[in-house]
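Yeah, one chain of the complex is gone here, protein chain that is, but the others are all in their spots.
The block that comes next holds subunit A.
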Amino acid sequence: GRPWSNPEAQEDPAHLSKSRLRSDLVSHNVELPPAGSKKEVYLKLHLEHVDQGNAAGFSSDEDDQVLYAPGGDRVDTKIPDPTALSDKDLKDLLLKYGVKAGPIVASTRAVYEKKLRKLLQSDGNEGLNEAETAVLYSDSDEEGEENGDLEDEKESEEEKERINEALELNQKQCNEHLQEPVKNILKDLIPEAKTTPTGIYVTPRRPIKGAAQRPILYGYPDTPVSPTTLERRDVERRLVPIYVQILVFFIVLYILYFISINV
């Protein structure tokens, strides 16, 4: 029979809202009738253009899912067009994304379509099988969080590696940078002292601490460095360089002098 003689059919165009018919027409690139047109006009256009493909199937109730594939199949497709979904499918799909949709009626449909589109878009950027897991677990909120945690872990690991690399590079550069001036300072302080070939154990801070003999004491060339030494060196590297200390000292001296002559 004719489609509108079948009130039971879920996808019966006669039971769709006017705006729904209109959005269907738009999604099928059908030219819309003038704004004030009655629902019948939309319905006719809908039947002519949108339902052409499966017009024959409308005699049976079971075929009403032909035009709109069931939710499960929809999820597997790359990005389903929310406007092409039935109200029920739209609701199911939203539920799979953890959104408990209210009644989908003419005035709310557009809002939910937009919401779904947003969800689909944000989902497309994340994992590929999010949709699959969403099918298996209706509570996709937790799933998303878990995924997020995993990604976070991955990211933090990557970051650690990056930091380590950066540290190593920094260390090398600092070693190269420190060797020469340190040697010079040492030579100035203790001219007869033997300088180590590597210069590794000589740091700018030792002479200041008054342990003038230490560099020589610990000056075994090519000794493998213990982890604690490495750590200590790392810490020392972050301390203020000696020339900055001297500079600050002179600045303070100058300020004190300035104050003293002004009082």
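Points to keep in mind about this one:
Note that in this section contacts are C-beta pairs under 8 Å (C-beta built on N, C-alpha and C of every residue); 3 or more make two chains touch, one makes a residue touch a chain; residues count from 1.
The rule is simple: contacts and distances are computed from a predicted model.
The chain that is not shown carries the UniProt protein name "Barrier-to-autointegration factor-like protein", picked from "Barrier-to-autointegration factor-like protein", "SWR1-complex protein 4", "Lysosomal protein NCU-G1" or "Mitotic spindle organizing protein 1". Shown as candidates are A:26, A:111 or A:230; the residue that touches the absent chain is A:111. The omitted chain makes contact with subunit A at the following residues, 100, 102-103, 105, 107-108, 110-112, 114-115.
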